[in-house]
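Report on the structure given below.
A protein chain is absent from this complex, but the other protein chains hold their places.
Let's turn to subunit A:
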Amino acid sequence: MLPYDFDYYLPKTVEEGVRLFQQLEREGKIPVYYSGGTEIITLGRLNLVETNAVIDIKAIGECKEFTIKDQQLIVGSALSLTAVEEKNVFPLLSKAASGVADHTARNKITVGGNICGQIFYREAVLPFLLTDSHVVIAGKNGLRQTPIHQLFKRNLKLQKGEFLVQLHTDRRFLRMPYVCVKRRQQWDTGYPLITVAVLKKEDETRIAISGLCPFPFRAFEMEKSIQQVGPLGDRIQEALRHVPQPVLDDVEGSSGYRVFVLEQMLQDLLRELEGNHP
C-alpha cells in the first residue's frame, strides 16, 4: 500500500513528457517518470520512492519501438522484459533480461526501468555495455544520442527531467558469441550473487558484471588482463586484481565468497568462449 496519493499523466509524445515534467516541477510537485511501476509500488510502500505525480511513458511511440533501422537495433525503454525475451532479436539481451525477478514481474518491468531504477543490479544494461550501444535521451532540448559509456557510470547519469527513450545497438553485435550466467546465493530465485555477461568480438573478449559491486559495470580493466597471452588461470588472477571496489558484502553473500564465485565463473565462461585453452 502506498501511503501517498499521486497524479497520473499519460503523455503521447516525448515533448509532452518532458514538458509535463518541467511544468509539474514548477508547480512544486515531485514528478517521476513511470514505466513498469514495480519500484514505485514496492519501494514506495517503504517510502524509498516518493512522488506525487507520475508520468507514464508507455504511450510514447519511441519508447515502445523494437526494430532494426539503418543497421541499428532500436530497443524502446518502455518495452517489458518479457516482450524483449519473447521476440529474442538480441539473444544476449533476452538472456540477461530473463534472469531478472520472476516472469510475472518481468511482464511489468521494462528495459529502461531496469536500467534506471534504484535496485542496483540493473542486469538489462550488461548487453548494452558489452556492445558499446548508444542511449537516446529525452530532455529540455529534445532528443540526444550518446554512447552509453559516456553516460553510464555505475548508473545512467540523467539530468533532472530527462528520461531514457531508446537504446541503439549495432546489429553486427547481435549474432556474436556470448555467454551470460547468473549465480545466486542458492538455486534459481533471488537477486544475483553475481551475473557475468561475456561477449566475443573477433579476438576481443568483453566482460560486464552485475552483483559483484553495488553497480553493474563493463570490466574494461579486467578485459585487458584477460586479453593478454598466458595460461587462463594466470590471466584470471590478474583480472581479479582489477575488480572495482567496493565488493558487495551483504545478505546475498560475503565479499570473499563473491570473489571466489567470480573466479569460478570467469574460468567456466572463458573456457567456453575461448575453447579449451590451458
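What we mean here is this: a contact is a pair of C-beta atoms (placed from the backbone, for glycine too) under 8 Å apart; a residue touches a chain by one contact, two chains touch by 3 or more; residues count from 1.
By our rule, contacts and distances are computed from a predicted model.
Between the listed names "sn-glycerol-3-phosphate-binding periplasmic protein UgpB", "Aldehyde oxidase", "Amidohydrolase-related domain-containing protein" or "ABC transporter permease subunit", the UniProt record for the complex's undisplayed chain reads "Aldehyde oxidase".
Touching the chain that is not shown, out of A:Q23, A:N47 or A:T146: A:N47 (per the contact rule at the top).
Note that of A:P177, A:G190 or A:P246, the residue touching the chain absent from this view is A:G190. Of the residues in subunit A, those that touch the hidden partner chain are 1-4, 42, 45, 47, 102, 183, 185-191, 250-254, 257, 260-261, 264.
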